[in-house]
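The full complex has more chains than appear here; those shown keep their coordinates.
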Amino acid sequence: MAEITIEQARVMVRETLAKGRQMGLKPLSVVVLDAGGHVKAFEREDGASPGRFGIAQGKAYGAVMLHMPGSAQMARAEQQAYFMAAANGVFGGQVVPVPGGVLIRDDAGVVIGALGVTGDTSDNDAEAALAGIEAAGLKGEA
Amino acid sequence: MAEITIEQARVMVRETLAKGRQMGLKPLSVVVLDAGGHVKAFEREDGASPGRFGIAQGKAYGAVMLHMPGSAQMARAEQQAYFMAAANGVFGGQVVPVPGGVLIRDDAGVVIGALGVTGDTSDNDAEAALAGIEAAGLKGEA
């Protein structure tokens, strides 16, 4: 399995934030988690609220731990709220099941991590994330 | 960024309680959190139930960590209960998403903390909070 390098992580963070500026979004926060759900890189833009690390991490954590992107987690939460609540029990309350948690796949399609973005609407967060992942030559699934 | 001084915090607590007396509300409890969500001042009036610190803190904590006042948190909780439940997981169960958690902004509009009020109806709590914040020369967003 390919591992996300710090160089790739930096590109994803930088280009996600650049996309957010280009789209005119509110201040964003971006986290990169590796295939084990562990933090590789994070940045919170000036003006973002203080709790954004936890929200960004939560979006990405559920994605990588379950190999379900944010949109799929949200669909599940809408259909079976108790399932995502239970997942949160299992994962220590670290799962935020909404768009903006985006799976990162390598060329072979293997999940190598997840990007978590928060600050604007969940859909805008996800769009910025996809741009960042693509800029690093990887494939995103939102 | 301006910081809430202890002098401002005292004015907010005192005037929120005074407004509650003037409105004929039940005994109130008032907390002032700084921009990082940390307690600056608190008072619980005689006759209030023992658990009011936690409720007041929870109203203010979600507000400052997400830069969303209580009314916006409540709207989100009604539309996406699982999102606010997930936020509570991220923030250690400290979020109480109802009115009475009021953002405190400085002259430039920057969030410098939050006031949390509990004891009467959520809407009355919020009204008293706004009076307290205004009395300190700051701007509240309920």
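Some notes on this structure:
When the chains are written out, they are named A and B in that same order, and each has its own residue count from 1.
Here is the rule we go by: a residue touches a chain if its C-beta (ideal position, glycine included) is under 8 Å from a C-beta of that chain, and two chains touch if they have at least 3 such contacts.
Quick caveat, the model's predicted, so the values are computed rather than measured.
Each protein chain is a copy of one sequence, and the assembly as a whole in this entry counts 4 such copies (shown in place: 2).
In the analysis below, only the chains that are shown with their structure count from here on.
When the CA atoms of subunit A are superposed on subunit B, the rotation angle comes to 85 degrees, reported as a multiple of 5.
Per-chain CA centroids place subunit A at a distance of 30 Å from subunit B. By the touch rule above, subunit B contacts subunit A in their complex via residues 35-37, 64-67, 80-83, 85-93, 111. Those residues of subunit A lying in contact with subunit B across their complex are 49-51, 54-55, 57-58, 77-78, 81, 84-85, 88, 92-98.
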